[in-house]
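All protein chains but one are shown in place.
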Amino acid sequence: MVQWLARSVLPVMTIIAAIVLIWYAAAVPMNAGRTYMMAPDDAEIALPDLVSDTWAQKKPRLPVPHQIVVEVRKQATFSWIWKEKRRGYKRSLIYHTWVTLSSTIFGFVLGLVLGVSLSLAIVYSRVMDLSVMPWVITSQTIPIIAIAPMIIVIMAAGGMTGLMPKGVISMYLSYFPIVVGMTKGLRSSEPILEDQMKTWSATAFQTFWLLRLPSAMPFLFPAMKIGLAAALVGAVVAELPSGARAGLGARLLVFSYRSETIPMWANLVSAALLAGILVVSFGLLERAVNRRLGFRNAGDVTS
Amino acid sequence: MMLVVSAFVLWAGLWALNIILARRLSEQHARIAVPVIFGLTLVLVVELMVRGLNVSFVILPKPSEMVVRLFTSYEMLWEDFAQTILKGALTGYIVGCGAALMVAFLASWSDFLRRGLLPLGNFVAALPVVGLAPIMVMWFGFGWESKAAIVVSMCFFPMLVNCVQGLAATNAIERDLFKTYAASPVQQLGLLRLPAAMPFVLNGLKVCTPLALIGAIVAEFFGSPSVGMGFRIKTSVGSLSLDLVWAEIIVAAIAGTGFFGLLLIIERSLTFWHPSQRR
Amino acid sequence: MSVVTAEGLSLTFPGDVQALKGVNLSIDAGEFVSFIGPSGCGKTTFLRVVADLEKPTGGEVRVTGLSPEEARMKRAYGYVFQQPGLLPWRTVEGNVRLPLALMGQDRRTADQRVASVLKMVELDGFGNKYPWQLSGGMQQRASIARALAFDAELLLMDEPFGALDEIVRDRLNDQLLDLWRSTQKTVLFVTHSIPEAVYLSTKIVVMSPRPGRIAKVIDNPLPSDRPLEVRESTEFLSVASDVRNALREGMH
Partner (left out) sequence: MKNVLIAASAVVASLAATTAQAQDKFTIQLQWVTQAQFAGYYVAKDKGFYDAAGLDVTIKSGGPDIAPPQILAGGGADIMVNWMPSALSAREKGLPVVNVAQPFKSSGMMLTCRRDSGISSTDDLAGKTLGVWFFGNEFPFMSWMSQLGLGTDGGDNGVTVLQQGFNVDPIFNGQADCVSTMTYNEYWQVIDGGLSADELIVFKYEDQGVATLEDGLYVLEDNLADADFADRLTRFVAASMQGWKYAETNVEEAVEIILDNDDSGTASYEDQFRMMGEIAKLTAGSNGALDPADFDRTVATLLAGGDTVISGPPVGAWTHAITDAALK
């Protein structure tokens, strides 16, 4: 236990501590301009005063960590909701995180379905492999943000609004790693086992279900993890320009119009926390599934 | 209606052609011909559908109009390309990936630093860093510098994770071998760690390519001089010049795919020895 | 003159695993010494201590009269690992040239040397191939050529032929003997195989596990000129049976 702390936790903590220190230090020069602007002309400002002012501005260029923590707590607590009466939930970060999370998951599921079916087509059909694969790569070099508003408009023309267009944009970003990983995975079953299946004259479906799919799992999970993170990026990006009414991306945008930097950072931190929770819980799922299928997990002790 | 029907017929015909080509042509030729025909099929089908269903130019312009725009407005497109891709994205890409490589070198000497950076880097690489775009514009101004800055912050961590893993990708025998030769740290880096890291480095560069494009264009949505691909896309949507919007998107796709292809060629020539590249 | 000496050598790994305990051994110049024993008996560990890849926790080792670290710094030995350990991005020539380049030898002399050692292991003509284009046996020969490249008088070989089939192995054993006779190097050779140990060595060190220690040192009376048929001679069989008995006794 102690060894684990020293080997794994201590280095991470040290680097986080270093980042926080640098952050506080950087806030002083970055916010000093506004301190001087607000002060009377030619006023001399002593360093301690400068530091305390730059760490406590209302609209700083770089808010310091404790300002952000306070803001996150303020926006995420339930007492805030009650104080704001019935529209209070709309002011809660938890609500908006949920909005973003729901379209992330929706988009991820769409991406998973698209990614897995494309990779099946690619693995089992040479024409699909040759035709589609290069365009799958090209699709990722099209900046999604550029077409996000158009996707929303085109889908609105087809009568689809709300979660659907956001989900499609998330899907667009998340299907790619899944196609790549799954294709690689489906092609990774050992030739000797393929031959073994052949000796038993297994059907194509049996070979797929009993051999190829399980062999693809160790590839699929890391790919899904990347896809999940990409789906979150997609959800945020889709909320940014699209006139979405709620969600972390929409709030980020509106706060940025109003130069409300502290709430902006609070939103960014929530998005980061959301990403962290998603990735960690997915990691746990991965371990559980791999255990069950008898694959070795990356972190398992070998001896 | 005729046009819609012919779109389906065309689709079926060209798909059948592709099936035949995939069987008949040599591997080398099929790899080029089949995807090109597939792409052309898509374009033609969209063209016919847009015409056949009378889709408004505001929703989706005809592909032919986009191509015409590509040629008539090439000067403007080139200026936007230079501003966004060459200045913003490429500078950020080089700085971000270069810095990540440098930090990875440092981390490869210190086990402590590596243990600290790797989990953090993995975590940050999963974050929607693109949300920093408005903040970068606030900090670094409206010029290409802020676009480069967001690209740096988007590329740094994915690249770092790849480089750190890559520089640790040597096996025990290789390290022992260099120890028995009493090789200096610089020799070990140059002759062992760096070559062994190349597949990872190139993978990082590939991952960062679309990120750089997205970052540079997104940042322009939050403020820019009156030139740049993101600026043009945004303002052209406003003035309903959708053909110009799509022309910019085509330029971005060509630039991205071209760069990606270049990386594939470099990968092939530098890491020909890696199991994934052997043919 | 002793090339390798060990006195009261011990090595305990973290977690209280005694890999070596009280090992005393002296190896003279020009000897071919085999180390044989069940897994966990410390034969590989002993070789790694000599090569300064592990630090002993007790006792002393001298290699060519120096400490292992000094010997390593002077590049006093060549080491052949269990696997070929060839760098996949270098050609066979490039791999063999690697230690010479590290030692700062100029390209022309290095090239001549590379050509001559490749000839020695019968790989001339394969210099431009990449390791992964060669069979396992050829890869292992390339790795021996690499260990020979800088002409150290001491050669440390850790089960170099362990993963090869018997036909290839016989052939490589034969080549190795020729090489040893023609170069007069001192060889420390770790193996699992009794016939291999008896066929190659002038001296066989039988080791036993938990803790790793020397059970018996057997001198091999076979003449230095050994055709493959020697393995059917009664002399050969009696040495082999000595080794087998020593191994059995060491097991408890």
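When the chains are written out, they are named A, B and C in that same order, and each has its own residue count from 1.
The rule is short, and it goes like this: contacts are C-beta pairs under 8 Å (C-beta built on N, C-alpha and C of every residue); 3 or more make two chains touch, one makes a residue touch a chain.
Note that this is a predicted model, so its numbers are computed, not measured.
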{"item": "In the full complex, displayed partners of the excluded chain", "value": "A, B"}
{"item": "From A:L50, A:V109, A:V136 or A:V153, residue that would touch the chain that is not displayed", "value": "A:V153"}
{"item": "Absent-chain contact - pick from B:S108, B:S241 or B:T271", "value": "B:S241"}
{"item": "Where the missing chain touches chain B, by residue", "value": "56-59, 134, 137-138, 141-142, 220-226, 231, 234-235, 237-241"}
{"item": "On chain A, residues whose C-beta touches the chain left out of the figure", "value": "34, 37-38, 59, 85-87, 89-92, 95-96, 148-149, 152-154, 156-157, 161, 241-246, 250-251, 253-260, 263"}
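Operating definition for what follows: only the chains that are shown with their structure count from here on.
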{"item": "Pairwise touch network: line, ring, star, complete, or other", "value": "line"}
{"item": "Top-ranked pair of chains - ranking by C-beta pairs in contact", "value": "A-B"}
{"item": "Chain separated most widely from chain C, comparing mean CA positions", "value": "A"}
{"item": "Distance from the mean Cα position of chain C to that of chain B, given in whole angstrom", "value": "50"}
{"item": "Rounded Å distance, chain A centre to chain C centre (Cα mean)", "value": "53"}
{"item": "Multi-chain contact residues (two or more partners), chain A", "value": "none"}
{"item": "Of all residues in chain B, those that touch chain A in their complex", "value": "15, 18-19, 22-23, 30-31, 34-35, 37-39, 42, 59-60, 112-117, 119-120, 123, 125-128, 130-132, 134-135, 138-139, 209-210, 213-214, 217-218, 221-222, 229-230, 233, 237, 242, 245, 248-249, 252-253, 255-257, 259-260"}
{"item": "Interface residues, chain B side, partner chain C - complex", "value": "171, 173-174, 176-183, 187, 191-192, 195-196, 198, 271-275, 278"}
{"item": "Residue numbers on chain A that touch chain B, as the complex places them", "value": "7-8, 11-16, 30, 61-62, 126-127, 130-135, 137-138, 140-147, 149-150, 153-154, 157, 225-226, 229, 232-233, 236-237, 240-241, 248-249, 252-253, 256, 259, 261, 264-265, 267-268, 271-272, 275-276, 278-279"}
